[in-house]
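A single protein chain has been removed from this complex, and every other one stays in its place.
Coming up: chain A.
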Amino acid sequence: MTDTTPPDDPTRTETDRPAVLVPLEVLEGESPPTGTPDLLANAHVVLLGYHVIPEQTATEQAREQFGETAMAKLEGFAGTLAEAGATVEVRLVFTHDERTTIDRLIYEHDCLAVLVPNSTERVEEVLVAVRGTVGIDRNARLVAGLFAGTDVAVTLYHVLDDDETTDDGETLLNGVKAELVDRGMDPDGIEVVVEDAAAAVDAIARHGEAHDAVIMGETDPSVTTFVFGMPSEQVAERFLGPVLVVQRERPEGEAEE
């Protein structure tokens, strides 16, 4: 285990470093893509190596055979992330169902976001898609936690709903900006963009192309709990760069199916 955070200090990940889950299908050859260490230099990374096993195989059986190899790989990745400045916690899970595993770990480590691991050359400009007032606090904690005190430029972006005016959108984003500045970000590094676009997903992916990474919320909480809800998945597919999917807060005792 590489656990550089003192486990008996519960406030640490909460205030200092946003916890970000990085799931890798480690035995399928997935590794942290280029740019990930820079992107997550200020994060508390929960590095999850998982391996999906068909039901006809006992998970114990797979662990016995592949556990050591997989753990060695993960430790190597953890070293790279830690060198860039992140605190890293390694978890390796043999599972029949990756959804259950990812969901459980988000909950156990109180992760603010999950990374859709795509590569990027550099981390200089980041697009933050803001959906509405719900979850703004978590968005701000993540963005400020990752980028306060760095040279990374942040674009706050909102697609107008049918019944919203441009003023409404700007008020919303300026509120987020104020919160980010409160949390130590440089106001000059934050741009605000409000747009009236037909399809939010297309618009986000299009804007993402001019940026190095995208931060966006989970799918509508009433529809699904899966981390890679459709919109963020679609954005990740088109944008091809890293996407951080901000997780909504989970009410006590709700996280399981």
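Here is the rule we go by: a residue touches a chain if its C-beta (ideal position, glycine included) is under 8 Å from a C-beta of that chain, and two chains touch if they have at least 3 such contacts; residues count from 1.
Basically, contacts and distances are computed from a predicted model.
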Name under which UniProt lists the unshown chain, selected from "Cell division inhibitor", "GMP synthase [glutamine-hydrolyzing] subunit A", "nitrile hydratase" or "Amino acid transporter": "Amino acid transporter"
Contact residue for the chain not shown (choose from A:109, A:158, A:177 or A:211): A:109
Selected residue (touches chain absent from view) among A:49, A:145 or A:217: A:49
From A:101, A:120 or A:139, residue that would touch the chain that is not displayed: A:101
Footprint left on chain A by the chain that the document does not show: 1, 3, 7-8, 10, 27, 49, 51-68, 70-71, 91-97, 100-101, 104, 107-110, 252-257
